[in-house]
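Every protein chain except one is present and positioned as in the full complex.
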Amino acid sequence: MGMDINTKKLKKNAFRVSKERGIGAARIRVPGGYLDAEILGMVQEISQTYGNGYVHLTTRQGFEIEGIRFEDMEAINKKLQPIIEKLEINQEEPGAGYPASGTRNISACIGNNVCPFANYNTAELAKKIEKKVFPNDLHFKIACTGCSNDCAKARMHDFGIIGMTMPQYDPSRCVSCQACIKGCRSLSVDALRMENYKIVRDTEKCIGCGVCITKCPTRALTRSKKKYYKLAIMGRTGKRNPRLGKDFLVWADEENIIKIILNTYRFVKEYISPNAPGGKEHIGYIIDRVGFEEYKKWALDGVELMPETILNDCIYWDGIHFDNQGK
Amino acid sequence: MGYQLTKTQMDELFRELSETYDLYAPVLMKGEGCFSETDVVRYGKVTSPDEIVWDRKSDYSYKETLLPINETLFYFTEDTASVPQGPKRDRLVFLRSCDLYGVKRLDEIYLKNGFSDYYYARIRERTKFVLMGCGTPCKSGFCVSMGTNRAENYDLYIKPDGELGYADCRCGELEEYFRKAGAVEARVVPDYAEENREQVTLPKKLSNESFTREIWNEYGARCIGCGRCNFVCPTCTCFTMQDVFYRDNEKAGERRRVWASCQVDGYTDIAGGISFRKTQGERFRFKVMHKIYDYEKRFGYPMCVGCGRCDDVCPEYISYSNCINRLAKEEEE
Partner (left out) sequence: MKNEYIPQASKIREVIRHTDLEYTFRMTYEGDVKPGQFFEISLPKYGEAPISVSGVGAGTVDFTIRRVGKVTNEIFENYVGDSLLIRGPYGNGFDLEHFKGREIVVVAGGTGLSPVRGVVDYFARHMQECDSCTLIAGFKTLGDVLFKEDFALWKEKLQVIQTVDNAPEGYEGPVGMVTRYIPDLKFKNPENAVFICVGPPVMIKFTVQEILKLGMKEEQIWISNERKMCCGLGKCGHCRMGSTYICLDGPVFNYVEGKNLID
């Protein structure tokens, strides 16, 4: 009797069809790449029981357990259950594994749990977004990165959320040592200068990276109470037109960013090509086709930006065009 | 006189004291630390015991309450200089034993050494000191080694203890507040740190020869010259003068003095492009030798009070206390 498997269903269930007939891989999503070390043991057990003993750490911070046999999928899904629960992944039917795989794991840099440069808890936001967007079959890639260094390569994502902070300056604590100015010049964008022995910040230039704050020896510069984010959109890798995401919102807040992401799901549902192979079409390409103005209308539906948020009204993406070269 | 107070009486005491005095104490500044979602404890005005951080050493010392980071010396117009008013109210500064010893060092420089400083003096004479106990000594301090763990010259000692509070008042002027609050007399002895995790042995045979040791270059290569160690130090007293003119009226302005750090570029620069200590190694040596040798040579006792803040704050993990121990050890060898 031949193997009769619905590969569409299998893929939706977060398994992969491999090169080898009858053998696949099980994918585990880890929002923010942040997990209790106990889960590593569970992954190990599945791999050694059902796989070939090897695990790939995916580029999106999940696990891919190699060498599993398709007939074991049901058993593996049972074994995945404690991992799914521990990571609080939205699920439709307990014990049935992952309900979708289109919207990829939300990845994140290490964030302010550890990193001195990070402006927010990236794993926490990644989990929060995961809760809102998953499960969904649409092919969305989202990453959270703590600061403008963008170690999470957020700009290569449909939605890149880059941490910012609005430097708060208390001139009465400033000793004119210029550590902030030197730091900004050497590590960031040279947005600070001294006037009358006090610091003047070029607000047009400042990217809210927070370097000046970490350099200040007297706490004259501190972080804003409010957390700010830059939302870079529609970056991606790919065959036709790889491109870097461009700033849509600067000095934005978390809630509005989540709203825009959810709005984008509605937009994609409306405009995705009916002929998209496997129901996957890069959102950037959809926007290219439909027009940014139309996207903006959908994206900003119900969004009330804070007064300090800068909205880029007009975005053009560049990147490498392999699709129309020689035209 | 020693007192025991209930929580309500403590609150009442603080309320009453705040009527007459400005109370400065270590306060938790949420989110104002160096890194995201980190806090800093530094001095701020308070009116109740609950606003004070009792269980953790302040990251920045009491120093800024006596010697503002930026202090306007006078405002000038074309031909007049007007001195800003001094503090309008008396103040109570809450601090720990090591810091109270630090006050003695500030006094030495600002009230004695040459001239008496008008600005320091006018704040200082309106200041009383409230000792905070060190029942659980901090991790990095080495006050016992420096002999600064038992400050006795406080005006007031206060210790909140759950639903109760204890105080020892040594200032006649403050006694009435305890009567008003209805405190009962009790025998109260301050909690002093009797033992530190960090112990420091001062080198005994320092001399001009010590200035050429290799150890300075070693630390100099690690130091980034940020000056944090100076700014948190309860005994560093340097300042630089700044003249500022107002943008909307260039004929008027002010002269300020602003904290300075011997570790930061520019400290020894004079006109003509001359600079006397160019390397971080020389600057580090200058600082350390001052704390444990040069100051003592002039005034008869070491400058450092062993609070350990410089060790806590150094972003390059340079431990001043370890450096001193190494110097002492080198002497033995």
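For reference, chains read A and B in written order, and residue numbers begin at 1 within each chain.
Rule of thumb we're sticking to: a residue touches a chain if its C-beta (ideal position, glycine included) is under 8 Å from a C-beta of that chain, and two chains touch if they have at least 3 such contacts.
Computed from a prediction, not measured in an experiment: that's the story for all the values here.
Chemist: Sort by label and list the shown chains the missing chain touches.
Modeler: B
Chemist: Among B:A121, B:L164 or B:A186, exactly one should touch the missing chain; which is it?
Modeler: B:A121
Chemist: Tell me which of B:E163, B:E250 or B:E333 is the one touching the absent chain.
Modeler: Here the residue in touch with the unshown chain is B:E250.
Chemist: Touching the hidden chain in the full complex, which residues of subunit B are there? Just list them.
Modeler: Where subunit B meets the chain not shown: residues 73-74, 76, 78-79, 81, 83, 109-110, 113-119, 121-122, 208, 211, 237-245, 250, 253, 255, 257, 260, 262, 267-274, 276-277, 282, 286, 289-290, 294-295, 297-298.
Following the convention adopted for this analysis, only the chains that are shown with their structure count from here on.
Chemist: Can you give the whole-Å distance between the Cα centres of subunit A and subunit B?
Modeler: For subunit A versus subunit B, the centre distance works out to 45 Å.
Chemist: Applying the document's contact rule, which stretches of subunit B touch subunit A when the two form their complex?
Modeler: Those residues of subunit B that touch subunit A are 29, 31-37, 40, 42, 60, 68-70, 226-228, 231, 240, 242, 244-245, 247, 256, 258-261, 264-265.
Chemist: Within the complex, which stretch of subunit A touches subunit B?
Modeler: Going by the criterion above, the answer is residues 112, 116, 118-121, 146, 163, 165, 171-179, 196-197, 210, 213-219, 222-223, 225.
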